[in-house]
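Notes to accompany the following structure.
Let's turn to chain A:
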Amino acid sequence: GPTPEPQTIVQTVEVEKTVVETVEVEVQPTRPAGETIRIGGVGPLSAPGSVVGGIAMQFAMNLAVSDINAEGGVLGKPLELIFADTEGLPERGAAAAERLITENGVVAITGEYHSAVGLAELEVCHEYGVPCLFSETWSDAITEAGYMEVFRIAPASSMNSRATAEWFAAVGVENVVSIVENTDYGIGQDEADQGFYEELGINSQEVFFVELGTEDFLPILTRIQALDPVPDAIRVAVTGETSFNLEQQMAELGIAPSEDTIGTANQVAIQPEFWESVPNGAYYVFSLVGLPPSLYNDTTTHVAEAYSAQFDSDPPSYALEAYDSIWILADAIERAGTTESTALIDALEDTDITLAQGRYYFEYTSKNPLPDNGSVPAYMWHQWPDPAVLLLQYFEPNQDWKDAAVIWPEVYQTHGTTYIVPGTTP
Partner candidate 1 sequence: MLEIKDLYVGYYKDLNILQGISMEAQEAKITTVLGANGVGKSTLLKAIYGFLRPNSGEVLLAGRSLIGIPTHERIDMGISYIPQQPGIFRWMSVEENLELGAWTFRDDKERIRRKLDENYQRFPVLKERRKSQAGELSGGMQRMVEVGRTLMTDPKVILVDEPTAGLAKLLSEEVYQMLIQLRDEEGMTIILVDQEIRQALKIADYVYVLELGRNRFDGPVEEFTDLKKAFWV
Partner candidate 2 sequence: MIKRLLQPRWIAMVVLVGLLVASPAYLKDSPYQMAVVTGAFFYAILASSWALLAGIAGQFSFAHMALAGIGAYTAGILGRDLGTTPLQGIIAGTVLAGLVGLVIGILCLRLRAAYLALFTIAFSEILRIWLLTEFQFTEGSNGLMLDKLWEGITGVQEYYVMLGLLLGSMALMYWLASSRFGLFVRSMREDEEAASAMGVNVVRYKVLIFVITSLIVGLAGATFYHQVGIVTPNTMEILQMSLVIAMAVIGGMESLLGAAIGAFFSRVSLEMLREVGVFGFTIELGAWRYAAFGLLLIFTLRFAQNGLLYPIIDRLFMRGARKDTVAKRTLAEEET
Partner candidate 3 sequence: MIELQVRDVYKSFGGIQALNGVSFEIQGNQLIGLIGPNGAGKTTLTNVLDGVYRPTGGQVWFNGERIDGLPPYEIARRGLGRTFQVTRAFRRMTVLENMLVPAMALHPTARQRDFHKKAWEVLEFLTMDHLGREFARSLSGGQQKLLELGRLLMLDPDIIILDEPFAGVHPKLMETIYEYIDVVNKQGKAFIIISHDMESIFTLSQRLLVLNFGELIADGKPGAVKRDPAVIEAYLGEEEEEEEGIVLIEAGDMEDAEESDA
C-alpha cells in the first residue's frame, strides 16, 4: 500500500550519508566549459497565487543548485535554475512551462504549488516530452494522468488523508466535522478524506466549504456548536491567513481543540506566523509532510539552517521537497549521462537517492506498471510511495513546532499518549 513504511525511512536515514558521498564521488569537479544545464522551476510568485509557497520553493531550489554547483555541477557543467512565476493561474503556468522548455531550453521542470496550475503544466511537459517533477502539488489527478513525463515526490492528497484518518480511527473518533477551502487543495483533500472515513467507519457529520479570504467564521462555528452530538474532531483543510483566522476563532470560542473535540490545523501551522495569528493555538494537531525534526539527516539540517537564515523560520515541506527535486533531477541527469528527455525519464524512473526528506524512488514505472486490476490506486504512477506524513500536536502556547509532540504514526511518537487533552502536558 501507499502508506509510508516507517521501517524504510529509518533504514534510509542510516544509509543517507553514503549515498550523498557517492554522489560526491561520481561528480567530477571539473570546471564546466561555459555551457550550463538548465532546469526550470515553476511556482507562484504573485497573487492570486500563494506567494509564500512560491518564494520558499524558489529559495530552496536555488540553494540546491548552488550546492550542486559547489560540488562541480552535473556532467561537468554547472546547473542553472530558471524559475518562472505562474501567478497561480493555469494559463500562466502553461505559458511559463512552454517558455522554459522552448525558450530557455530547460531539460526538466520541477516545482509547482497549485494543483490546478500543475495540471495545466503537465500537459505542456507531455506535449514536449520533457520530464516534469512535481514537488508540491497534491491532487491525485497529477499522477493519475499516467504520463511518462510526470513524476511526483509530494504525497498525493489521498496519502495525506490516510494518515489523519487512520489516527482518528486509532484514537476512537466517531464524528468528524470538516472545514475545507473551496479550492483544488481543499476539495481534493476532502474527497480523499471522505473515502478513508467511510473505509474506517468514521461518521462525517458535516463538511463546510469556505472561500479563501474569509475572515469571520462565526457563522459556521456557531453551526458546529449547535451540532448534536458534539463532534469528536474537526478537520481543517484551509491554507494561509484564512486558516489562521479560522483556527484562532475556533480555539477562542473553545470549540476545538477542547476536551471533547480534537482540533486539527493545516500544516501551515509550522510557520512562525502561526503563533502570532493563533495565540490560542495550543493543542492543535497538524500534519507534517516529511521527517520529524528528531530524524533530520544532515541534508535536512543543512537546508533548514540555510532556510531559517533567510526566512527566520523552519523550512516547510514544500521547501525541502523543492530542494530535493533539484538533486533528484541532477542525479538522474548524471546517471543518464545526457540531458536528452527519454534517457532522462528513464533515469528518473530508476531514481534511488536519499535526500532531505528521505529515500526517493518510484515504485510504479514503465518497468513495473500499475496492475490492471485496480488494486493499486492510479495516482501511484511515478509517485514516490513513501513521503512521510506525520501528525504533530502542540501542547504549550508559543511552542516551537520542533518541540511539538509527534503523535502519529506510532513508531515516531515522542510523548507516549496519542491525543494530548487540552490543559494537560504529556
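Picked so that all candidates are chains of the complex that A comes from, given by their letters.
Here, a contact is a pair of C-beta atoms (placed from the backbone, for glycine too) under 8 Å apart; a residue touches a chain by one contact, two chains touch by 3 or more; residues count from 1.
Given the structure is predicted, the values throughout are model-derived calculations rather than measurements.
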Q: Name the candidate, out of 1, 2 or 3, that touches chain A somewhere in the complex.
A: 2
Q: Please give the residue numbers of chain A that touch candidate 2 in the complex, ascending.
A: 45-48, 84-85, 88-91, 94-95, 98-103, 115-116, 119-120, 123, 139, 141, 182-184, 187-188, 209, 211
